[in-house]
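What follows is a set of notes on a single structure, which appears directly below.
Showing chain A:
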Amino acid sequence: MSNIRAAAGDGSEVPATACLPIATYGPQEKIDRLKSLMEAVKAEVHVVSKKDWPTAVKSVLRQRKLKTLLYAPETALGPELETAWQNDSEGLPELVVYEGEIESFKETLFQTDAAITTTVGAIAETGAVVLWPDSTEPRLMSLVPPVHIAVVESATIYNSFCEIIQTQSWPEKMPTNVILISGPSKTADIEMTLAFGVHGPKELIVFILK
Partner candidate 1 sequence: MQAKRQYPSKPDKVYFFGTCVIDLIYPDAGMAAIQLLEREGLEVIFPQDQSCCGQPAFNSGFPDEARKVAREQMRVFHRDYPIVVPSGSCAGMMRCHYPELFEGTELQAAAEKFGGRVFELTEFLTRVLQVKLEDFGAPMKVTWHSSCHALREMGVTEDSKSLLRQLKNVELVELQNEKECCGFGGTFSVKHPEISGSMARDKIDDIQATGAPVVISGDCACLLHITGAAEKLRRPLRGRHIAEFIWERTHD
Partner candidate 2 sequence: MIDQTAFNFKQNISKALGDRQLRANLKSAMDGLKAKRLNVFADDDELQQLRTLCNAIKKRALSRLPQLLEQLEEKCAQNGIQVHWAETTDAACRIVLDIMKQHGASRLLKGKSMVSEEMHLNQYLQKKGIEAIETDLGEFIIQLDGEPPSHIIVPAVHKNKDQIAKTFHEKIPGAPYTEVVEELNSIARKNLRQKFFEGQIGLSGVNFAVAETGTLCLVENEGNGRMCTTVPPVHIAVMGIEKVVERMEEIPPLLRLLTGSATGQLITTYVNMITSPRKPGEKDGPKEVHLVLLDNGRSKILADAELRQTLYCIRCGTCLNHCPVYTRLGGHAYGFVYPGPIGEILTPQIEGLDVAGELATASTLCNACEEVCPVMIPIPRLIRRMRTESYAKNSSGTVKGHGYKANFLESTAWTVWAKMNTIPWLNSLNSRMLGLLGGLLPKAGPLKAWMSVRSKPKFAAKSLHQRVKERGVNRE
């Protein structure tokens, strides 16, 4: 450290910098841009009405014939999903809860087909959803199961990454982990050929609630 201190100087001569001006989009423009950018990297994006989003989720899941869906009962999505499943769960995956800590749940987690999570918002400029995992909705939900479903309220689509940092006052309250996700897991490490589903989810399905 003393080496570094001796080397650096005090830095007083260099001015502080600021974010670039933030691009602004209208409400519909935000939805369209988010959708098209995320679709361009193979995410599946559905814009649905806030009232009957569980119906839309159910229809997407029925097409896939999955066995299990991990969900977080204590989030805002939880009760709505439970109600929707109680009404009719024909052809749908069984709802599974993240029981206990990873050490005891790992076996089940690595065999789960899909997970559905909330988001704290999305970014129109670059196309990404923003997850803020916590004790009710653990980090690995959006990583280990091969299908990840993320639900975004259209009112929480921000213009830019910078804007969400500023508006939500991130510097004052960074949680354990924040994760930005723009699409399913991918790689181009072999001959620059793009292929999806390497280590993370093979599918990312986003529901934008309007």
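Behind the choice of candidates: all candidates are chains of the complex that A comes from, given by their letters.
Please note the rule applied: a residue touches a chain if its C-beta (ideal position, glycine included) is under 8 Å from a C-beta of that chain, and two chains touch if they have at least 3 such contacts; residues count from 1.
What you see is a predicted model, and the numbers here were worked out from it, not measured in a lab.
Candidate 2 is the one that touches chain A in this complex, out of the options 1 or 2. Within the complex formed with candidate 2, the residues of chain A that make contact are 1, 3-11, 13-20, 37, 41, 98, 100-103, 105-106, 110, 123, 125-128, 134-135, 138-140, 143-144, 160-162, 165-166, 170-171, 174-193, 195, 197-201.
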